[in-house]
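A short worksheet on the structure shown next.
With one protein chain held back, the other chains of the complex are shown just where they sit.
Labels run A, B, C and D following the written order; every chain starts at residue 1.
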Amino acid sequence: MLTYLRKRIISSALPLVVVVVGVFALARMTGNPAALYLPLNATQQMRDDFTARNGLDQPLLVQMADYFGGVLRLDFGQSLRTGQDAAAMALRAFPATLQLAATTMVLAVVLAVIVGCWAALKPNGIADRISSFISMAAASIPDFWLAIVGIWIFAITLGWVPTSGVSGASAWVLPIATLLLRPFGVLVQIVRGSMVSALSEPYIKLARSRGAGELRVVTHHALRNAAAPALTVAGDLTVGLVNGAVVVETIFGWPGIGKLMIDSILQRDFAVLQAAVLLTAVAIFALNILIDMGYALLDARVRPVTVKA
Amino acid sequence: MKTAADPSTLRRTRGSTATESQAHDVVLQVSGLAVDIRTHRGTVRAVNSVGFEARAGETLALLGESGCGKSMTAKALAGIMDPVCDLADGQIVLNGTDLAALTPKERLKFAGPELGIVFQDALTALNPVYTVGTQLGEAFRIHRGLNAKQARAEAIDLMKRVGIPEPESRVNSYPHQFSGGMRQRILIAMAVALNPRLLIADEPTTALDVTVQAQIMQLLRKLREEGQMAVILITHDLAVVAEEADSVAVMYAGNVVESGPVAEVFADPRHPYTKGLLESVPVHLERGDQLKSIPGSPPELHDIPSGCVYQSRCPMVQDICRAERPALRPAGRRRAENGAATATADLERTTSAGTNDGGATARPVRTAACHFSEEITNA
Amino acid sequence: NSDGAGGGAADTVRVVLGQEPPTLEACESNLTSTGVVVRSNVTEPLIERNPQSGELEPKLATEWKATSDTEWTLKLREGVNFQDGTPFNAEAAAFTIDRAVNSKLGCNVEGYVFGDADLDVKAVDATTLTVTTPEPDPILPLRLSFLEVVPTSTSTTEKVREPIGTGPYKIDSWDAGQKISLSSWDGYWGNKPAYAKAEYQWRSESSVRAAMITSGEADVAMGLSPDDNIGDLGVDYPNNETVALRMDANEAPLNDIRIRQAVNYAIDKEGIVNSLYQGKHQVAAQLVPEGIVGHNDELKGWPFDLEKAKSLVAEAKADGVDTSKQISLVVRSAQFPKITELAQVLQEQLSQAGLNVKLKMLETSQHLTYQVRPFAEDDGAVALMTQHGNQAGDAAFTVDQYMLSTGAQSYFGTPEFDAMIKKADAASGDDRQKAFEEIFAYQNDKVVQFAHISHQTGILGKAKSVNYTPNSSSGDELRISEMTPAS
Amino acid sequence: MTSSLTDDAAQEGQEDRQPAKQPPTRNAPPKDGQPSLFRLLLKDRFATVAAFVLLLVGLTALVGPALMGDLATKQNLLFANKAPFTMAHGWEYFLGSDSLGRSMLARLVVASRTTLSVALPAVAVALVIGSLWGVWAGYHRGWRENVSMRIADVIMSFPSLLLAVVVLYVFSPSAANIVLILALTRIPIYLRTARAESAELQSRTFVDAARTFGAKPNAIIVRHVIPVVLPTLLTLATLEFCYVMLAESSLSFLGIGIQPPDVSWGLMVSQGRQYLQTAWWLSIFPGVAIVVTTIAANVLAAWLRIATDPAQRWRLALPRKRLIARIPVKEAQP
Partner (left out) sequence: MPEPLLSIEGLTKTFHVAKSASGNTRLKALDGISLTVGRGETLGLVGESGCGKSTLARTLMMLETPDEGTVSFEGTNPFGLKGKELLAWRRRVQMVFQDPFASLNARMSAGDIIAEPWATHRSLYPSSRERDERVKELLQMVGLRASDARKSPQEFSGGQRQRIGIARALALKPDVIILDEPVSALDLSVQAQVLNLLNELQKELGVSYIFISHDLTVVRHVADRVAVMYLGRIIETGETEEVFDHPRHPYTAALMSASPKLDVSGAKRDRIVLQGELPSPLDPPSGCHFRTRCWKAQDICAEVAPEPQVLTAPDGRRHLAECHFPLDTIKGLTGAAAAASTANAL
């Protein structure tokens, strides 16, 4: 397992570098940030000073070499906007997103498993139709729209939860509900699909022939087999969440990495952007490795040390 | 239904031949079994008024070509049919209880302790994500309420019983870590875990090599003798039937076309289909000789002809075959009246010494569903 | 409805902003998002401009006068301490000016109010300060009102995220991404403010900010939109911002003044103000609203006259101007409420007049390349929507940038016009007022670089529990000390 | 290369988790005369409705804008935010008017074209590139596969917003560029699926058979791999179509999507959100349009997935009644 992990980490390193190089180059294509940071009536002199101060006058390759040199010394540069250490800003924002994404995914998975199994028990039955309708609708509602409607109904009209912010457990309700919707909708369909096929596998018949009841068949025999496709999709959805929680973070004032990223993009705050992207990419690669280990946990067949049949 | 497998026929058979004390021999009595499948072209009958009985300590072979309804019959017996299949008719009397009349929930109580089933495909019938120990122990957990540790101990015992070496360490292995033969042993172990009265083995060796097949058959024989189980062996391998079974029911297109003691049926088939099958085996032939094969293929389920099911391939087909479906009637001579046949039967029954006590009278009559069964000549 | 998380204790006023301040550095407090927290709360300037009257008032300096053409002398307040306990004196004031204006720090305020000019600052004694400008500068005191005073212990090599000032509040904590807390400082030289604490949060959606007021999670919300439907919890205030189209007269067809006039005629300002902004804005006739030195009361907005616009276009066309050439209407997304709607209205109305207008919605950074020199190369005429807020109260801050032919945000001008502006800049008193009034009239008459649309009105959300009357500078300088609990 | 095998096995684990396609067994569904797709469609009421909805949306996008003329752009500031469901102001205002007094109905119709002309090409481009690439990588395996998967990883963990901003900055914000971005960022989805399927297919016997004739890899890919992979990918594309519509509206929310005066459903929702409390119809109607289209596409995709899978097709063909019964409960024998 350890050698496998090591191998995975090494093989992830190159893509990581590619991601950062790509971000680096792309970011610089968006133009000189001087205008954003200097007063509108700034003189050319001031612009040049700014550009030189931030090393933006160097050729791209030199800038990149500088940057990677810094990265090796764990110096990710400073934010143009706040003057803070870019890595520190990214690290500070990251947990918020991670908590949000993790809670959301856990809930989405749990709910999707329940609903998906319920639907799969009787394919094409009433429950199946209802749940597939709900899940499809859930997966196709624009999230920002839902967020605002949610605030309107639950925070303003009903006053059950705060509109936004991060204080207190009740503040999590709306952001999570908003984020939850799509993963939930997608996962229900995946779980249902793989449960239906798992339930038609011969080993399910075998379990029934041993006298296993319906509940046992579902929870003990089918679910674990159906889990792998759901895991794959859940992984992709989590990546989507980490990468795309911007909307929710923006609306609910959640100080996460998504918001940080979009702010740094719009503010051409390159160092922060790079740090945030790097961090996210590392997290995504780690997640992929975790998911692979999840497969191995679920199913002995995919454990790295086995003879390929 | 006027087939010989009707309850009335059976009752008559038993009443005339068996005393009260011999009745316990019959573990399973199936009569008039019919299974419908709903397809997009309407409902088709995959199994049609099938009847047979299985006796303790004996092996009944269900023989037939692919798709003739063998597995469907087995699944109907075990109560694990696909959702599109319905049990349309019939009785499945296992030790005096008609399983067909029970609700699915009630049936669960029988699955395991009374009736075990070994599946056709050992590769997929084991749950790939659990250790074999867990799966072997499950029956004990469900029916005996054992805890995980006890169940594991039972699993190890079972693995010993079916001859898996080093059960203590292999109990924690996963199905994919076993060879096909071992997996089949595990499946068998699972089926016999609770010492059921009836064991259904659906093509337990089809996917296996001959050397392994021989091992598995040996094991089945051993278990049958130990537990005095009734075994229903499903196969399409004539040779396996000849070597392993006491009696045979030959199925064609969802119907039983001939049944009786193996030796009699094989030595003197009373149905052209059985005869055709026997002749397509390449033995006693010079290399390069033309094999006698049955032309054509079995009818589709949705257009099984109204007359004899075998009419389209039968060399002796007559108008009556197209008009009227022959019932399963007693055919051939009773063994007791035929010295040669008795001799073969005795020889053939190499293993089940105890079952023949009741004498030849306890055995079912030979039956065949052919209008011209008496006219079949066997060289 | 007080179950809002964050527990609105009675002695805390909770403010919700549109964005998190990037920093609280005092020398960047001309940035709206920084200033709104820092100015007059944490730090204070030497001189302060009264947003209502436009007059300069003493703050840390008690009096000031020009001691020569280029030199100003300021008398400083005594008995004032910084929040770290060190005394405020001329040295600190000089330090502040040096740090902001003469250092390599690259302070935003330097560029914003002082340009390239370095100031010569001298602490004559503990309470006297002289400032010498390279050129005569009649509005130096006004410029100084942008400098927030910090103690000499403040770093001169790095910007400071959490400054120490002399203000009524000191920074308690800054929970990055979440909130900033201020608490009132006992050692404040002036009156103790009513609220012991202030808490700032930020939400970028104006509807969410409004919702926070409605649900009681915040007491004051900045920058609401008329459609946030906040009812009587919304308080209007003139926010000094003026919206206008700036036209590039270097490119056809805008290079013909008739076309630029046609643009002015084609825009239905009344309609826009009344329909889009529910009558809260005012039709504009110049770049600065009332209350700014130089505002010309006489000027009336261009009448909406589509026929006239059409005929001007036709006329120009007849004279060989290629009126079918595309004009890019460059707009910054989300710059102010309903800007997209406004942009679409403008596009539609200009098209009605017979012009070929293409709407270009851009994000800030891209928009800036059109807004300030050096201008983006665009192969065509550009009409840029600009929102200008003159926070200084003097038209010079507007005119130098927007109307000088070399102005940072000006496409073009004429030599006479430039001369007029130069003259006005150097004037003071009533002359100054007159000179600028003329400039605004002249632009509408002869230059027509701008099509003015409206003077905006800001909406501030305010919970019932707070007494506060916003003024034109509230958007940049939200004085917590002016707020009192209503009970 | 030894090392990569383990890696492969793991990869395999990751991507090939779709329930393994069973080789058609001898119990395969009845042969001959598969009912035609259309008849199957009619049999499923939900799928029929879905197909109808999609057809309607498609038609609207195709001919609607022409029918609406300039209604969608004609402003009337004095007639802003009029409530829907009244014919009092004429049919064109049946769905109300927007904040500039334009007909909601007309705008919805016009927006449908933009929405589709972003979503469809984006999906199509990603589908074609991703699928061909994935099929190629999966067929050849080895380094081609590894490199491709790493590239997919890179794209997946790349902030698509940055890409959007860059493209919009370097080029101009236009529907075409949004298509480009959405297509680029969604390529890995197809790439992975196509790779997994193709890697599995290339070991199938009929592919081996083709090799024994000496057929070239590309010929085999075209003849044997693509036709088999296509239904799966098309189903995926249908789902992606929904995703892309949502992504487009999210871009609009962040101000980097479709730009006025163009109008898409996503943009309408995004801009209407400010009026939620004063004029709900501005965002609800386009939202409903998105949801309905998406659900219809989903339903149809689910149906298509089954209908094109020979091993599952029977499910559709079944008479619906009594599907629920697993083991019929028999009446007690008299």
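In the analysis below, contacts are C-beta pairs under 8 Å (C-beta built on N, C-alpha and C of every residue); 3 or more make two chains touch, one makes a residue touch a chain.
Source: prediction; values computed, not measured.
**Q** From the list B:D121, B:D157 or B:D237, pick the residue that touches the absent chain.
**A** Once the missing chain is taken into account, the touching residue is B:D237.
**Q** Would you indicate which residue among B:A263, B:V309 or B:I376 is in contact with the undisplayed chain?
**A** Of the listed residues, the one touching the omitted chain is B:A263.
**Q** May I ask which residue of B:Q213, B:N255, B:Q311 or B:S373 touches the chain that does not appear here?
**A** B:Q213
**Q** Out of B:G181, B:P204, B:G254 or B:P326, which residue would touch the omitted chain in the full complex?
**A** Spelled out, the listed residue whose C-beta touches the missing chain is B:G181.
**Q** In the whole complex, what residues of chain D lie against the chain that is missing from view?
**A** 1-2, 5-6, 9, 23-26, 28-29, 31-32, 34, 204-206, 208-216, 219, 223-224, 227-228, 310
**Q** Which parts of chain B face the unshown chain closely enough to count as touching?
**A** Here the touching residues of chain B are 65-66, 165, 179-182, 208-215, 217-218, 236-240, 242-244, 262-263, 266-267, 276-278, 280-283, 285, 287-295, 297, 343-344, 347-348, 350.
Throughout what follows, only the chains that are shown with their structure count from here on.
**Q** Between chain B and chain C, what's the gap in Å when you average each chain's C-alpha atoms?
**A** Chain centres of chain B and chain C, defined by C-alpha means, are spaced 92 Å apart.
**Q** So, what's the distance in Å between the C-alpha centres of chain D and chain A?
**A** That pair's centroid distance is 21 Å.
**Q** Quick check on chain C: which residues sit in contact with 2+ other chains?
**A** Expected reply: 207, 363, 365-366.
**Q** At which residue positions does chain A touch at least two other chains?
**A** Only 30-31, 123, 148, 152, 250, 266, 299, 301, 306 qualify.
**Q** Can you list the residues on chain D that touch chain A in the complex?
**A** The contact residues of chain D facing chain A are 3, 5-7, 9-10, 12-15, 17-19, 46, 150-151, 153-154, 156-163, 165-166, 169-170, 189, 242, 245-246, 249-250, 253-254, 266, 269-270, 273, 276-277, 283, 287, 290-291, 294-295, 298-299, 302, 315, 320, 323-324.
**Q** Taking the complex as given, what residues does chain B use to touch chain A?
**A** Going through chain B, the ones touching chain A are 75, 78-80, 82-83, 105, 108-113, 115-117, 119, 121, 124-131, 138-139, 142-143, 174, 176-177, 187, 190-191, 193.
**Q** Could you pull out which chain C residues touch chain A in their complex?
**A** Contacts found on chain C: 1, 3-6, 22-23, 25, 30, 106, 108, 111-112, 115-116, 158-159, 161, 176-178, 201-205, 207-208, 211-212, 214-215, 217, 363-366, 368-369, 371-372, 400-401, 407-409.
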